[in-house]
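Removed from the display is one protein chain of the complex; every other protein chain stays in position.
Naming follows writing order (A and B), and every chain is counted from residue 1.
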Amino acid sequence: MTTPILSIRNLTVEIPTRHGILRPVDNVSYDIGKGEILGVVGESGAGKSMAGNAVIGLLSPPAHIAHGEIHVNGQRVDHLHGDPMRRLRGKEIGMVFQDPLTSLNPLLRIGDQLTETILAHLDVSRAQAEERAIQALDEVGIPGARERINSYPHEFSGGMRQRVVIALALCAEPSLIIADEPTTALDVSVQAQIIALLKDLCRERGTAVMLITHDMGVIAEAADRVAVMYAGKLVELGPVRDVLTTPRHPYTDGLMGSTPLASRGKDRLHQIPGAMPRLDALPTGCAFHPRCPFVQEKCRHDPAPVLTDGTGAACWYPLDKKAEVA
Amino acid sequence: MLAYVIRRVAQSALVLLIVGLVAFSMFRFVGDPIDNMLGQERTQADIERLRTQLGLDQPFPVQYVKFLGGAIQGNFGVSYRQGRPVSDILMERAPATLELAAVSGFLAISIGIALGVFTAIRRNGFTANAIMSLSLIGVSLPTFLIGILLIYLFSVELGWLPSFGRGDTVRIGGWTTGFLTESGLKALILPSITLGLYQMTLIMRLVRSEMLEVLRQDYIRFARARGLRERAVNFRHALKNTLVPVITVTGLQLGSIIAFAIITETVFQWPGVGLLFINAIQFVDIPVMAAYLMLISVMFVGINLIVDLLYFSIDPRLRADRTAAH
Partner (left out) sequence: MTDMPQSPDTPIAVKDPSRLKLALDSDFIYTFKRSPVAVVSFVVVVIMVLAAIFAPLIAPYNPFDPGSLNLMNGFSKPMEPNQFTGDIFWLGTDDQGRDVFSTILYGMRISLFVGAAAVLFAMVLGITLGLIAGYVGGWTETIIMRTADVQLTFPAILVAMLIFGVAKGITPVEYRDQMAIWVLIIAIGLSDWVQFARVVRGATLVEKNKEYVQAARLIGRTSPAIMLRHILPNVLSPVLVIATISLALAIIAEATLSFLGVGAPPTQPSLGTLIRIGQGFLFSGEWWILLFPAVTLLTLALSVNLLGDWLRDALNPRLR
């Protein structure tokens, strides 16, 4: 097997507070291969964005990586700081934020924001950088790129701005893109376009993508594999088809039941009773046990098993839906 | 653009009209100037003569029109106390105040912005914290105490710099300047530091808090995530956005420098309009008070107008929707 673009091993992010240490990311491991799109899903506060921030080295203090390793293209990055880390950002790891309205500097022309990124990473002249910037805008489907390069962000619509953001993330040709809820702030009508664009561009270039979202529809549309997170822990990991059709973790199952998927043909939406526990008030045993319909005595006392082998569910009693379907 | 400028000029004129009304009401209704100008030994003939001379015997609307007409031509009547035209006195005093305010304003803005940026970038550094603590003392230290302290140190103890007055001045047309003589420049040092220090601390604290706010924005995170150098993030991205709100308040600060000059001029016996004003209050010399009020309003309103127009050169969003209310 070739070296994965991104490899996360036993990653734990901690936030010290006066009530004790919180672990928004707790012992999480997964890989993303070349050209692969890994969807990371979970409720807000499940730790999915925090993991992305840890990879690109932008955790805001006092949050910090407490344990584990992160490798990008075989290079260990979790202990890098300052200039070595900066060189990786944009060049090796690109990032797309949630809200295109706030991710672009309102006072700078988009062309300037593109060329400064290119000049920071590639050894090209200013004129060459501008050509690349125009090309990058063209590739994300902005019509009239040569003229639009002199526009300010407010002169674009929301969807167009997210295209600009994607162009910015890709312009130094990173091998990994972290897309943190890239469509959440957009109109429903343009969400699909943006996802399709992201997917196509990364397929063409063989860029690995960590697609963070709470939208199972987006996952079904774009991802190759899915990582499901709950209360800081990775609860299920596997190919998208398997996880969507035959979830093995009761939480994933509940998540499926609460998502309107046309292909599933169900009439009713289910909801998982209760709410995700706060990180400072985690229950004993499996974090999901108070809400789990299949809870057993063991779940109340023993912490759930940890997923390390790249696929499966972190559950003492994983579901076996294939049998039911058959 | 033109519509906006016209609107702003109209608003400014309205403010001036309101202030003019206040000034006129003061002029007309406050106290009895006859009481103030003539001592205990006064005859009815004296009173009548003075009343006619000052125009106080005319009906209210006539006085009002005369006041407005006079004000537009810079004629504010005769000082109760000095018996000379107020406009002559003001013209004679204005250069001293304007030169002092210009030097202080320059000090306050340049040093204030530099220190504000420094303390924001090195938020938790030792030097930055020390500067912040000192600045709180600066805010708590009344201007007059700073002046007294400087006089004690540099005039009384060290004997380096003069403690009062403007030194030798050179007359150029209707303007007297202290910039061209050694003693004039020396005399300027202590008063301009006194006057500038408080404004400098305010500007510094404002720049710092605005910059910290900007540094939290998504586009700064995005700029970091693109691997831009810290210097580019701080100065190219953060500082420019910081300056937009800072400009308004700095404009107001410049206005208040002229007002705070009253205090500095009293401490240093600086022969400017501020000293004139404070003496006018002590002797209830209403024409001088009214004229000072009008003069300072024109300056404030003028500065505010310039500040608003400055926005256009910095913020492209305003250029786009220039007809909007703000």
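Observations, loosely collected:
Just so it is clear, contacts are C-beta pairs under 8 Å (C-beta built on N, C-alpha and C of every residue); 3 or more make two chains touch, one makes a residue touch a chain.
Quick caveat, the model's predicted, so the values are computed rather than measured.
Partners of the chain left out, restricted to shown chains and counted across the full complex, are B. Per the touch definition above, the residue from B:S192, B:N241 or B:N304 contacting the chain not shown is B:N304.
Taking the complete complex into account, B:I148 is the one of B:I47, B:A94, B:I148 or B:A232 that touches the chain left out.
When you scan B:L188, B:L276 or B:L293 for touch with the missing chain, the hit is B:L293. Contacts to the hidden chain, counted on chain B, fall at residues 15, 18-19, 26, 30-31, 35, 136-137, 139-145, 148, 151-152, 156, 209, 252, 255-256, 259-260, 262-263, 266, 277-278, 280-282, 284, 286, 289, 293, 296-297, 300-301, 304.
Please note the rule applied: only the chains that are shown with their structure count from here on.
The mean-CA centres of chain A and chain B are about 53 angstrom from one another, to the nearest whole unit.
Residues of chain B touching chain A in their complex: 217-219, 221-230, 232, 236-237, 240-241, 244, 314-317, 320. Residue ranges of chain A in contact with chain B, taken from their complex: 56, 58, 86-91, 94-95, 97, 99, 102-108, 116-117, 120-121, 152, 154-155, 165, 168-169, 172.
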